[in-house]
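Take this structure first; my questions come after.
Left out: one protein chain. Kept in place: all the others.
Take a look at chain A:
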């Protein structure tokens, strides 16, 4: 009976109505305090106390989770009233002699100093609306949102799409959607996304058994494993036979609409994993690794940092703009702008022959294979994550080692605008429109600034980044001179792009810091948005082309 009473309901908090939230908070507060009281006197006697005399709540009673969640609310809720109240509850609990958690890590991203991100509570009206929307839809404000909010225009479209994919009408049941998200994120060992969606998966009534590995999931989802693997690492190998297999295995078969939904989800989470690693998103406060009950003195880094090879993030915490303004990097921006100008002007005079253009593309494609980080390649997959996919060996790097040839995909023959959109919208209405908008915003987003310079036309640079990513996937634009890429993107930048897009789990803070040293963090996030969308589109194009071929 007490268990029942102690259960905490969070749904009321998502309301936009302050009174409802207040009421919900009151109930939560009472429930938490009541439970704390039941533990406090019992544990007062035994020696289970920690060094400072405070009680550590046992994990099994679920109180620690509740407290962690309250901690998250006190930091990340867009509504000030909720933030204050949850903090008050927490201190109330502390007064009872129970230790409360404290957040680990520094802000939403490990790469970006907390003070440079947008703080909850300091956002402007548009951002606040976005935060409130996001909070109302998800019941939390995740770190991805907090980083993306550098570009509110994009964030709006992103959230709308994600919300539609996960929660609105669609052919797949809700728990399938989250499970597919987990599958996709696990391909890149992205524990952040996996944790997030494990919670959501359980929340919508998913079977916890499935989480023990793909082999415990229904056959239907297992069948998707192969496609997931290929999409993540070698989308160009997808053929219509793969599609046929998914659609034709009698009892566990997928319908076309379901398949499209799944493909969109897979690509969405593959590229979101890229973003997560590319921007060094920290674990959520209320997830594993986002908070600790230990007192601050003991240790300073969290599990994820260890596994990814960061030791003591604090050490190099100087902002890239301020710290080492070496003369070389000062010129970086100017040099880049100069090159862009030159390219713009020479455009009409210089006549590269057709063969030359073709070889430039091939060269860029080939070279992109060898652009490889010198970082340590073996990253330990966290136990939690690895169980969601078999075959860890299957990765993008495999293929580059063996020097396999990526066939060229002609963008003019199968483009998102003309073909992909129509197919998606036909089978999964409205999503085509949402994705189209998102691609569009990401591709055209610009503030006409570069580092400290204003009124710069960055379209050439953005196109180079976009096309470089597509080039890595073998997608070629007939009307693009791939020589431009070499001019505009230097090696460290290419290394970063390549790593984030192909093997995101290997991204390090050093890589993030070493490219474009003069640029703002918001501009680096902008780059990441381009990476995310270009990657998603590339994967989608391959998958959709295979589906189209299957249909004709």
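We take it that contacts are C-beta pairs under 8 Å (C-beta built on N, C-alpha and C of every residue); 3 or more make two chains touch, one makes a residue touch a chain; residues count from 1.
Definition applied: contacts and distances are computed from a predicted model.
*Asks:* From the names "Nicolin-1", "DNA-directed RNA polymerase III subunit RPC9", "GATOR2 complex protein WDR24" or "S1 motif domain-containing protein", which one matches the UniProt record for the unseen chain?
*Replies:* Of the names offered in "Nicolin-1", "DNA-directed RNA polymerase III subunit RPC9", "GATOR2 complex protein WDR24" or "S1 motif domain-containing protein", the absent chain's UniProt record gives "GATOR2 complex protein WDR24".
*Asks:* One chain is left out of this view; which of A:38, A:422 or A:522 touches it in the full complex?
*Replies:* Only one listed residue reaches the unshown chain, and that is A:422.
*Asks:* Of the residues in chain A, which ones touch the absent chain?
*Replies:* Contact residues on chain A toward the absent chain are 9, 11-12, 14-17, 20, 23, 133, 136-137, 167-169, 174, 347-348, 351, 354-355, 357-358, 410, 412-413, 417-419, 421-423, 426, 433, 436, 477-479, 548, 551-552.
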